[in-house]
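Can you read through this structure? Questions will come right after.
Left out: one protein chain. Kept in place: all the others.
Letters A, B and C name the chains as they come in the text, with residue numbers starting at 1 for each one.
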Amino acid sequence: MFPGISLFPERASALAADVDHLYYFITGVSAFFALVVTIFVIYFAVKYRTSDPMAVGARIHGSIGLELAWSIVPFLITMVIFVWSANVYFDIYRPPDQTLEIYATGKRWMWKFQHLGGQNEINELHVPMGRPVKITFTSEDVLHSMFFPAFRIKADAIPGRYSSIWFTANRLGQFHLFCAEYCGTRHSGMVGSVFVMEPAAYQAWLTGSVGGGTLTSRGERLFGDLACNTCHVSDGSGRGPSLANKFGSSEQLASGGRVAVDEAYLRESILLPQAKVVAGYQPLMPTFQGLLSEENVMALVEYVKSLRASSEAGSRSEAAATTGTTPQENR
Amino acid sequence: MAEALTAHGDHGGPHAHHPALQHHFDTLDQQHEAATLGMWLFLITEVLFFGGLFLAYMLYRVWYPEAWAEGSYQLNLTLGAINTVVLIGSSLTMAFAVRAAQTGLRKATVGWLIATMLLGLTFLVIKYFEYAEKFEHHHVPGSNFSFPGPHGDQVQIYFSLYFLMTGLHATHMLIGFGLLSVIAWMAHKGRFSEQWSTPVEISGLYWHFVDIVWIFLFPLLYLVDRAHTPVG
Amino acid sequence: MSGHVSPKRVYYAIFGALMVLTIVTVYVATVNLGRLNFPVALGIAITKATLVILFFMHAKYSSRLTKLFVGTAFFFLLVLLTLTMSDYLSRGLKTYPGGAAGSGYGERTPTPPADLRRGKEEGGRERTEH
Partner (left out) sequence: MATTIARRVTYLNNEHTLASWLLTKDHKRIGILYLIVVTTAFFLGGLFATLVRLELATPAGDYVSAETYNKLFTMHGVTMVFFVLIPAVPAILGNFVLPLMLGAKDVAFPKINLLSWYVFVIGFLFTVYAMVTGGVDTGWTFYTPYSSRASNTNVVMTGIGVFITGFSSILTGLNFMVTIHRMRAPGLTWFRLPLFVWALYATSFVQILGTPVIAITVLALAVERGLHFGIFDPALGGDPVLFQHMFWFYSHPAVYIMILPPMGAISEVIATFSRKSIFGYSFVAFSSLAIAIFGFLVWAHHMFVSGISVYSALVFSFLTYAVAIPSAIKVFNWTATLYRGAVWLKAPMMWALSFIGLFLIGGLTGIFTASLGIDVHLHDTYFVVAHFHFIMVGGAIMGYFAGLHYWWPKITGRMYSDIWAKVAAIIVFCGFNLTFGPQFILGYLGMPRRYWAYPPEFQTLNVLSSAGASILAVGYILVGIYMVASLFKGEIAGDNPWHATGLEWTTQSPPLPHNFEVQPVVTEEAYEYVAREVKVG
C-alpha cells in the first residue's frame, strides 16, 4: 500500500506460512461477521428510523430458532479454528529429532547465544538456512521472551528452568529478534537480529570465529575441574551413576518414579541434586547452585550429552557441529 | 413479601416499627435475610481469599514432598492439636451464644460470647509461643533463615506459606475478637431480643468460618507425612 | 423470626463428632498409607468443615439460596485448584510418543504420579532404541 508501511511481516520459515494461512482464514471469517452485523445495524437503523418519540416498534420478542442458529454456527466455526490452530501449535512445539543445538541465556537486557562449536554471540545469531535449529534457553534474572517475528515463534525465558523453541529458516537475510516479556528499563533495548546464511557461508563463519574450544570440550574441562569424575565414573563404579549413554534414556528414581533424562533433568541435577536422586544412590552430591553460571551449566549438559557412546565421543561431537546430519525434511 | 408501605416518614413511623428495623427495609424478616445473605457472600470472598494460598500450598507440596515433610516436622504437633481443640471449642461456645441470643437470654449470650473470646485468646497465645519458637530456630523466611540439609530453600518456601497462612488466619481471629467484643457490648446493653438477634448470628457465621479455615490448616501444615518421624 | 434454633444436644453431638475426627486425623497421620495420607487428611477435614457449615452455621436450615452460595464458593475454589494443577501435572507428559522431551518447554520435571508416567513411558522407550 504505502511505500513506508509493510502490512505483513517477512516470512522466513515454512512454519510462518502455516501461521499466515491460519491468520488469513480467521481474518476472513471475522471480516465476514463484522460486515454482516455492521450492514444489518446500519440498514435497520436507517430503514426503521423515526423522529416521533411516540412511535412504537413491532411486537417481536425473539425466536428460538434464530438464537440456536447464531449460537451453534459460530461455535462450530470456532471449533474449526480451534482444531486448525491447535495443529499449528503442535508443529510450533514439536522439534524434529535431529536439530542443530544452540544454547542461549537471557540476561537483563541482552541475549547471549552459545554454539556447540564454542562460538558465543551477544544479541546476534547466525544460523544455516534449511536446517532445523533448536534453541534451548533460560533466563538468569527476570522473565524474558525470545521472539522471532519472521519465524512467528516466541517463548518465555523463565529463570530456573529451560525453555526451547525451534525453527527452520528458509530465507536468507537478517531478521528481528525481540524480547517480548517486559523485563525492566531497557526492555526495548534487548533486541537483536538473526542472520540466516547459506550452509557453506555458515560453515565459514563457524570456523572463522571459533572461540575457546567447543562447548563440549569446555564442558569436559569443567567436568574435570569440579571433580565430577571422582563420583561419576564411566564404568559405574563411582558413588554417582555413570553418565555414559544416559541422555535420552529414562532413569528410575529413589523416590519411586521415573524421569526422562533431558536437558532440564541434567540441569536440575547439577543445581538441585537432591531433587531427583537416582535409585540405588545416596543424596550426597553437593549443589552447584550459585557456583556455576548458566553458560557453564550448559557446557556441562552438552558434555554429558556427548557421552552418549563413550568410545567415539570426541569425533561424534565434532561431527555434529561441523558437517551435521542430512537436514530433516525441510519444514 | 413487602406489604404496602406505611407512612413514608423515616423515623416518625407508627409504633409498629421495631427500633432495629432500618428505614429501607419493609420487615425485620427481610432485613434478617438480607444481613445473613450478605455475610454468606462475604464468606465466599474469604473462601477464595484463602483459596489462593491453598493453591500455592498444593503446587509446592506436589513439587517438593520431601521439603514439605521436613518443614512439617519442625511444627509442634501437640500445640497444633491443642489449638484445634480450642478453636472447635470456641465454635461450640459461639453456637451457644447465638442460641442464647435467639431465645432472648441476655446474660447467657454475654457469657457465651466472653467464653468464645477467651478461647480465641488462648488460641492466639499458643500461636504466639509457636511463632516465638520459629524465631529462635531461624525458621522465619528472609535473610536470616537457616535450615540444614539439601532441601533448605524449599523449606523456606514452606515456612513462607506457613507464616502467610497462619498469620492471615490469626489476623482474622483478631478481627473476629474485635467483632465479638462489640457484639458482647451490644448484648450487654440489651439490644438483642427474640425478634432481633441477627448481628449475633452473622458474627457467629464469621467465627465459624475462621474455625473452618483452621480445620483445613491443621492437617495441611502439621500432619504432612508424620508416618516417618516421631510425633510431637 | 430470626434463624432456626437448634436444641443444645445437637451442638454437643456435633462437637463430639468434631473432636473424634480431630483425634482420628492425628492418628491416621502417623500410619504410613503412602500416597493416600494426603487425600485421607483432606477428606477428614472436609467432613469436619461440612459438619460445622451444616449445623453450627445453620446452613442445613437456611434458604436454598444460601446453600447455592456455599456450593458456588467451593465450586470456584475447585476450579482454581484443578485447572491450575492441570497445567502443572501435565507438564511432564511428552507431546507425542517418542518425541523430544515435553512441550518444548524444559519443565521443572516434577515427576507426575507414577500411573500417569507409566502410560507415557512406553511411548518414550521407543525413542531410545533407534
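Rule of thumb we're sticking to: contacts are C-beta pairs under 8 Å (C-beta built on N, C-alpha and C of every residue); 3 or more make two chains touch, one makes a residue touch a chain.
The model shown is predicted, which means the values in this text are computed figures rather than measured ones.
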Quiz prompt | Shown chains that the omitted chain touches within the full complex | solution = A, B, C
Self-check item: Selected residue (touches chain absent from view) among B:63, B:131 or B:177
Solution: B:63
Quiz item: Given the contact definition stated above, which residue among A:116, A:153 or A:299 touches the chain not shown here?
Solution: A:153
Exercise. Name, in rising order, the residues on chain C that touch the hidden chain in the full complex.
Key: 65, 72-73, 76, 79-80, 83-84, 86-88, 90-91, 93, 95, 102-105, 107-108
Practice problem: Would you write out the residues of chain B that touch the absent chain, in ascending order? | Solution: 1-2, 4-5, 8, 10, 22-25, 30, 33-34, 37-38, 41-42, 44-46, 48-53, 55-56, 59-60, 63-64, 141-143, 153-154, 156-157, 160-161, 163-164, 168
Quiz item: Which chain A residues would touch the chain omitted from the figure, given the whole complex?
Solution: 2, 4-9, 18-19, 22-23, 26-27, 29-30, 33-34, 37-38, 40-41, 44-45, 48-63, 66-67, 70-71, 74-75, 78-79, 81-82, 84-93, 108, 141-143, 145, 147, 149-150, 152-156, 158-161, 163, 176, 178-189, 191, 272, 289
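In the analysis below, only the chains that are shown with their structure count from here on.
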Exercise. Select the chain whose centre, defined as the mean of its C-alpha atoms, is least distant from the mean of all protein C-alpha atoms.
Key: C
Quiz item: How many angstrom lie between the CA centroids of chain B and chain C, rounded to a whole number?
Solution: 21
Practice problem: Could you put a whole-Å number on the gap between the CA centroids of chain A and chain B? | Solution: 47
Quiz item: How far is the middle of chain A from the middle of chain C, if each middle is the mean of its Cα atoms, in Å?
Solution: 34
Quiz item: Residues of chain C touching 2+ other chains?
Solution: 108
Quiz item: If you look only at chain B, which of its residues touch chain A in the complex?
Solution: 65-66, 150-151
Practice problem: Name, in rising order, each residue of chain A that touches chain B in their complex. | Solution: 255, 273-274, 283, 287
Quiz prompt | Residues of chain C touching chain B in the complex | solution = 1-3, 5-6, 8, 11-12, 15, 18-19, 22, 25-26, 29-33, 37-38, 41-42, 44-45, 48-49, 52-53, 56-58, 62-63, 65-66, 69-70, 72-74, 76-77, 80-81, 84-85, 88-89, 108, 110
